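Submitted below is the structure of interest, expressed as structure tokens.
Here the complex is missing a single protein chain, while all its other protein chains stay put.
Per-chain residue numbering starts at 1, and chain names A and B are given in the order in which the chains are listed.
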Amino acid sequence: MNALAALETGLLLGLYALLAGIWGVLFALAQLREMSIFRQSATVAYGLHAVAALAIVLSTPLGLGWKCLIVGSSLAFLALPPMTWRFLQHTHRDGVSQHDRKSSQHTARVVAGL
Amino acid sequence: MYRSQTLALKYFAAAITFFGVMTLTGLLSSYYYINPDFLFGILPFNIMKILHINTLVIWLLMGFMGSIYWFLPGELGRETAGIRAAEMLFYVFCAAVAVVAVVFVFVQYGGSNAVALWLINQGRKYVEAPRWAALGIVVIMVVFAYNVIGTAIAARKTTGIITVLMIDLVPLMLLYLIAFPAITNMSADLFWWWWLVHLWVEATWEVLIGCIMALALMQLLGTSRRIVEAWLYIEVALVLGTGILGLGHHYFWIGTPGYWLTIGGFFSALEPLPLLGMVVHAVYDAGAQHMKTTNRPALYWMMAEAFGNFIGAGVWGFMITLPQVNLYAHGTQWTVSHGHFAFWGAYACGIISVLYLVLQRVRDLAVVEGQLWKWSFAALNLGLVGMTGALLVSGFVQAFVERAIGGSTLSAFISAQENAWFVDGMVTRFLLAIVFTAGYVVLVWDVLTLGRRVPAAAVASAAE
Partner (left out) sequence: MGFDDPAFWRAGAISTITVMSIVLIMLTIDSLAAISPGGSHVPPYTVINQHIDYKFDSNRGFDVPVIGGPEPLFGTTLDEPAAAVLIDRGKMVIQSRACIDCHTFFGNGAYYAPDLTKAWLDPDWEGWQAVTGADTREGAMVKFLMDPEQYRTWTRAMPNLRITEAEAQSVVAYLKWMAAVDTNGFPPNFNQIEKQR
């Protein structure tokens, strides 16, 4: 493998992961604020992440197995923020119940004890 | 306040002190690259580096212990079991660290015999402390584990978080035993050494900080126990599910079979996934509070933990984890760039967050506010990210010039070190280290004066 190509692959992999993170953050902000700018930015961020994934598949000297891993990870990165968000909403909705009241009483006792 | 919480304050004080030693020795270590005659013949680079990386481990361990000693009584509803032993051992711990450091500085090394390993320097990275001190650490950890487990037994109760913590402490302690043997075969030495280092910082420590953050979230945001427990189990499953075999990313080049390149590369490439989940979770938590809380520094440092962990450990690690890239990046300043960012994001930010939570209670503050925490937050994070960026430049150049072009010979090493871009990166790193150090000074100032500062208006009215 050409050394410079290998090193450039490293930087591209970092960009790929960073863009996945930016997509996740913007997705979460879009859910919180419901402003179109966040939704659009999130889409752009994931789009750029997909471009990075494509660049890795088409232009880096990684083997086929590794390229499949990149594509698979991209799909996982796409699904992860919405799944996480839905589960957060679900658990927090559930939390407004006996469990939460018990927990806040517990917390009050802790604070009083301090 | 429980005695356990008083002890927690002592551990936090010691942790912040050793954080300062780490920062100072880091600053000085980085200066050697700029002035190679610095302390030559007096204090060699390796001793300064040993001080830097050992205080890193010590301050974080003390921060973990302080956090657990703080939260434990509230969790289990009673004083920590074995607290007297723990109180005494705190002073022994601090004294031992001081003695070890003094011997490192003034004795530095002995002969090639067991006496030197027992009394002076064991010469294995992160665990250079002589065997007598390593034994001391084992005792301290055993007592700490007793403090946690014994309290649960005495209270006849446990919680999900404490159960995870108790189970996590067992492998954490057992792994430390790897600090003892002197293994002749370097391949075997590094094989086991990586069990200790990786399964600490990419497994058991992650579970430990996860438990601490769960406890902190309940206090900071009033999050329900059921929620933090469910998320703790998810995090443990994903982090250990990827991290246990992710250990293989340290087994590419140490003489181990080639299947580790596939296994290690594959599993460690998955490691960023749970970290992204944590980032989304952090944004949710911040948003649910509209970033309003009675303790903004604690919230901001907790956000820094989630983001720093993802970027420092996740993104930076992802750059160099595939073996095709690692072949060139291995053992260069690129590794250093990743290491600094990862430790900072994964652990340091979380400890500082808990520190502010504790301070709010101790100083009896309805609201934690002020300018100082903002300045230290900015300087520490900008300094750290700046250092990381500078090291990335130097590391990339070193990977190319030394490994790719030069083939890693002695001359190739020198060529890379003298490369203009490399040098600029190391100078920039040093300058940003000064920024980081300034941020540390402001942090200490804030910690010492929080809740004790007289507001300007009160001073003015008193003067009238």
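By our rule, a contact is a pair of C-beta atoms (placed from the backbone, for glycine too) under 8 Å apart; a residue touches a chain by one contact, two chains touch by 3 or more.
The shown structure was predicted, so the numbers you read here are calculated from the model rather than taken from an experiment.
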item: Contact residue for the chain not shown (choose from B:Tyr2, B:Phe19, B:Tyr32 or B:Phe144); value: B:Tyr32
item: Candidates B:Leu56, B:Leu72, B:Val103 or B:Leu117 - the one touching the absent chain; value: B:Leu117
item: Sites on subunit A contacted by the missing partner chain, in the whole complex; value: 3, 87, 90-91, 94
item: Subunit B residues touching the omitted chain (full complex); value: 32-33, 36, 40-41, 44-47, 49-50, 109-113, 116-117, 120-125, 128, 160, 182-191, 226, 229-230, 233-234, 236-237, 240-241, 244-245, 247-248, 250-261, 263, 327-328, 330-333, 335-336, 398, 403-411, 413-414, 417-418
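In this text, only the chains that are shown with their structure count from here on.
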item: Centre-of-Cα separation between subunit B and subunit A, whole angstrom; value: 24
item: Residue numbers on subunit B that touch subunit A, as the complex places them; value: 1-2, 5, 73-74, 218-219, 222-227, 230-231, 262, 265-266, 269-270, 272-273, 276-277, 279-281, 283-284, 287-288, 310-311, 314-316, 318-320, 322, 324-325, 327-329, 334, 361, 396, 399-400, 403-405
item: Residues of subunit A that touch subunit B when the two form their complex; value: 1, 3-4, 6-7, 9-11, 13-14, 16-18, 20-21, 24-25, 27-29, 32-33, 61-62, 65-66, 69, 73, 76-77, 80-81, 84-85, 88, 91-92, 94-95, 99-100, 102-104, 106-107, 110-111, 113-114
